[in-house]
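A single protein chain has been removed from this complex, and every other one stays in its place.
We just call them A and B in the order they show up, numbering each chain from 1.
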Amino acid sequence: MATSAVSHAPHAAVHVEKTGLWSWITTVDHKKIGILYGATAFAFFLIGGLEALLLRIQLGTAENTFLTPEAYNQLFTMHGTTMIFLAIMPLSAMFFNFFIPLMIGARDVAFPRLNAFSYWVFLFGGLFLNASFLFGAAPNGGWFGYANLTSKQYSPGLNIDFWVGGLQILGIASLAAAVNFFTTIVNMRAKGMKLMRMPMFVWMSFITQVLLLLAFPVITVALILLMFDRSFGSHFFVPASGGDPLLWQHLFWIFGHPEVYILILPAFGIVSEVLPVFSRKPLFGYAAMVFSGIFIAFLGFGVWSHHMFATGMGPIADTVFALSTMLIAIPTGVKIFNWLGTLAGGSLQMKTPLYFSLGFIAMFIIGGLSGVMHASPPADLQQTDSYFVVAHFHYVMFGGSIFALTAGAYYWWPKMFGRMLHEGLGKAHFWLMLIGFNLTFFPMHFVGLHGMPRRVYTYPEGLGFEIYNQIETAGSMILGFSFLIFLYNVFRTWRGPANAPADPWNGATLEWSLPSPPQEFNFAEEPEVHSRDPLWETKREHGGPLPEPKRVSGAGIHLPNPSYWPIVTALGIPTVFTGVLLLPQIGPWGIVAGVLLTFFGTFNWAFEKP
Amino acid sequence: MAHAPQAEVHDAAGHSHPGPAMYIKIGVVLFILTALEVGLYELAHRGGSIETILKPMLVPLLLILSAGKFALVAMYYMHLKQDSKLFSGLFVFPLIIAAVIIVSLIALFAYHYGFQRVIG
Partner (left out) sequence: MTHAAHALEHHTSTGLDNRKVAIWTFIGSECLFFASLISTYLVYKGRDTTGPTPDEILQIPLVTVGTALLLFSSLFVVLALNGAQRGNRKSLLTWLGLTILCGIFFISMQVYEFQHFMHEGLKLQTNLFGASFYTLTGFHGTHVTIGVIWLITVFITAIRGQLPPEKSLNLEMAALYWHFVDVVWIVIFPVVYLMK
């Protein structure tokens, strides 16, 4: 009688290990894949943070020579690219992976092998991008890669080729995952889990997948045009041949603006999970939260040229985009009021996840206010390309996304790892992070309006920028240190036993009904849901907290077999783009090899026994 | 197991689809519409009074004809007419966004290039 949760096809020729490196390489379990995403993303987050600290050291002193201009350009480009594509997005993906199936009452995502494929492609994309450092050729054109600085003429090295290839690889990972999660949420909800009963995190993630599906193809095309210019001699962005660098900007920002909603919507979802649990009352205005999220996503496709107010689009375009940008503040404001409404009158559990969520609200309001200030073209002409913008986007991306993701980490840590993070250390992390963050980024509003431009490696003495930069650099060190506290918390609690309770926070959603961590098959039997807060409802009916769920054998539950075809197929993708880098040396054969490997992997995957 | 040709067929989900006769009819219509497109193009470049009348209307007419072909393939060959409305939504919504982007970019660049003729 099997006592583990392992199930095998009766005639399996190979005994499949559930532990060890091979089990991780061949896993198709969404929970393991989520942990892979999280660990990888956190490592990249630390790298991106280190890059930021180096930038801050350079900027801490006027006319500093700590970094050469070239080194500075590579570091600020990689910092931005890393934080957006290799940190925030995959940290969100960690939570999508681990929790979407649990929250909708499913056993796994719709396409488990495709899920694994997405992770491996992401990993290879991150490695591809960072491998550039080994060649002293890290991308150096900014995370936005404006043409025609990025042309072969003005960027002759491999830097931009690494950037183009890396982003294309990552785009494939995101698109595959988006198809997967979209299908999962549409099609694999448990009985009774109507769309308007789904947890808000699932809703926001759902909308995020739609944004991914619609926005990534656009940057794919922009990158293709740039790659063709650089590698095949076309003139898409060459002014002398009639090419227009502005086309790059439009295509990039048609992607880029939805991208920032891709970065923030999951964070909105996390906060919408934490606040009700720690206020011990349901989310205020569920329907308004859903529709405001949908409205933000839809309208998010109509604001992109607010990144281009200084390019001379003319009064009509300026006005249209200014209006749409101001309009999008409304649904965002609705969400903020609904979060406050959730807190109001609640019985607050003052625990770490709530602290980070409150920090999120405050910081995101500040970031949102500076964002609305950019919405006016005449005002933006002063703010654009200055540190005022740097302040804005760090308040929404760090103060917003990172604070919320951290809240999610503390909240869901026991469910993922079976251990509670230490409360005291968590609060210390919060306060240091809040103080460090604000010391780093608040002065940027002022130094920006005083005229300090962004994307510059130094500034002259005597303009009055020094004091701000010194405070910012000091703040960044405190901010960096706060993450050491988090790391210490993780290591210290890891040494303890994995015996966290199933429901340490008195949660409302289905994941808290399972053991911590859940067994491989998640639910022994399909749950049936009758309300938006199914676990609160169950506990009400039960008259109090539920007993600890028992781990069961899971005998007879069929799970998809592990497979190595996802990683094999995934390897084809970076091979193609390495082939592009090596075109001058080996001709098309690298690309051909990559295409063949991808086909080889795909065919075997398609015809593998499920 | 041979089946007599049927007017309608049911797929695994139990939805009924048009039969081969309908598909062939649609195919003929598609062919005719294509012939019309090419015909209109030829006429609009034939010179003389036909060209003067037709040339300014060519682009809108071609767009209408190709939209018609698009809709026929989508509704009948891709079975959107018979299938769940979810699939229509999955196709139509991105098409709307795509159309907005194409039109916006044309407009933005028309201004940018001083309204010189961009199409045709």
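Just so we're on the same page, a residue touches a chain if its C-beta (ideal position, glycine included) is under 8 Å from a C-beta of that chain, and two chains touch if they have at least 3 such contacts.
Bear in mind the structure is a predicted one, so any value in this text is a computation, not a measurement.
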Legend entry - Residue of A:Gly20, A:Gly233, A:Pro315 or A:Pro378 touching the missing chain in the full complex: A:Gly233
Legend entry - Missing-chain contacts mapped onto chain A: 106-107, 110-111, 175, 178-180, 182-183, 186-189, 193, 213-218, 220-222, 224-225, 228, 232-236, 240-244, 247, 251, 254, 523-526, 556-558, 599, 603, 606
Inset, instruction - Could you list which residues of chain B touch the chain missing from the display? - result: 1-3, 6, 9-13, 17, 19-20, 23-24, 26-27, 30-31, 34, 37-38, 41-42, 58-59, 62-63, 65-66, 69-70, 73-74, 76-78, 84, 86-87, 90-91, 93-95, 97-99, 101-102, 105-106, 109, 113, 116-120
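As a convention for this text, only the chains that are shown with their structure count from here on.
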Legend entry - Geometric centre distance via CA averages, chain B-chain A, whole Å: 38
Inset, instruction - Please give the residue numbers of chain A that touch chain B in the complex, ascending. - result: 186, 213-214, 218, 244, 246-247, 250, 254, 301-302, 305, 313-314, 316-317
Legend entry - Touching residues on chain B, where the partner in the complex is chain A: 86, 94, 97, 100-101, 105, 108-109, 111-112
